[in-house]
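Note sheet for the following structure.
The complex appears here without one of its protein chains, the remainder shown in place.
Take a look at chain A:
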Amino acid sequence: MKAKTADKIATFVIVTLALLIVAVLAGLLGYILFRGISHISWDFLTSAPQKIRAGGGVGPQLFNSLFLLVLTLLITVPLGLGAGIYMAEYARPGKITSFIRLIVEVLSSFPSIVVGLFGLLLIVNIFGLGFSLVSGALALTVFNLPLMVRITEQAFRSVPAQQKEAGFALGLSKWKIVTTVLFPVALPPIITGTILSAGRVFGEAAALMFTAGMSSPRLDFGNWNPLSPSSPLNPFRPAETLAVHIWKINSEGLAPDAAEIAAGASAVLVITVLIFNLVARYFGRLIYRKLTASRRMN
């Protein structure tokens, strides 16, 4: 009888604590959205922030975040794919391979602030790129590359071995097999993983404070010449992203409505990450159906 009572109590405790986590998430999301959404308007999403007066928006910051994300993905996706495919298909078990694996592991657990400091030293100062979108994108590359490598490697490893053997049986070269047989099958998880990692990059702040900078110049959204300093497309201008902006107004915001702006910006950030999550799932399934004859994902 005693054992049964203990079992009942333990089950009750485990269920309660598990449901507590669900409640924490519901409370978090509910709080962020409830407080923030009333502040989100078209004007808030497009207008520039105000330093001392109320009524500023997050337009440039939002644009910077998205632009930086595109830049980062342009650099990390090809590099991550290359290294990931190498790890999955070419690397032979041995000292060098396990060393590379260790590097990926260490790099992915580096604190993002250390990556930011490294970017400040090497990219901003020694390479002389200054506080700019390019510096930010390169720092994020260091941060994001190990993730991409892992995603790609796992995706390639999950492809059934028969697919590869069939390719060899047809007399294809290894590179042909990788690009035409394995890649299409591995693509859906890669795309899902990439979009999920994009959500992480979008919310990253510590690595960007010291590389992309904490200020945004006056942007002229009618000027699309990428070399002009006031053009939004210029990759060599400083760029404060949305996440950095939230940190800044929370710790040193002078505007009277700083708390509301922080709430609104947090809601925008969380909603964007949620959209990334949903899009990742949807696209993964869609592309799997497009590239293979299969009707559903198994």
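Criterion: a contact is a pair of C-beta atoms (placed from the backbone, for glycine too) under 8 Å apart; a residue touches a chain by one contact, two chains touch by 3 or more; residues count from 1.
Definition applied: contacts and distances are computed from a predicted model.
In the listed set "Phosphate transport system permease protein", "Glycine/betaine ABC transporter substrate-binding protein", "Pyruvate dehydrogenase E1 component beta subunit" or "Allophanate hydrolase", the entry agreeing with the UniProt name of the missing subunit chain is "Phosphate transport system permease protein". Residue A:V270 is the one among A:A255, A:V270 or A:I287 that touches the chain not shown. The chain omitted from view is touched by exactly one of A:Y86, A:F236 or A:F283, namely A:Y86.
Of the candidate positions A:L29, A:L233, A:A255 or A:I287, contact with the unshown chain belongs to A:L29. Across A:V13, A:A48, A:L74 or A:L291, the residue that sits in touch with the chain not pictured is A:V13. Across the interface with the omitted chain, chain A contributes residues 3-4, 6-7, 9-11, 13-15, 17-18, 20-22, 24-25, 28-29, 31-32, 35, 78-83, 85-87, 90, 100, 102-107, 109-115, 117-118, 120-122, 125, 142, 145-146, 149, 173-176, 178-179, 196, 199-200, 202-206, 209-210, 214, 243-244, 246-247, 250-251, 259, 262-263, 266, 269-270, 273-274, 276-277.
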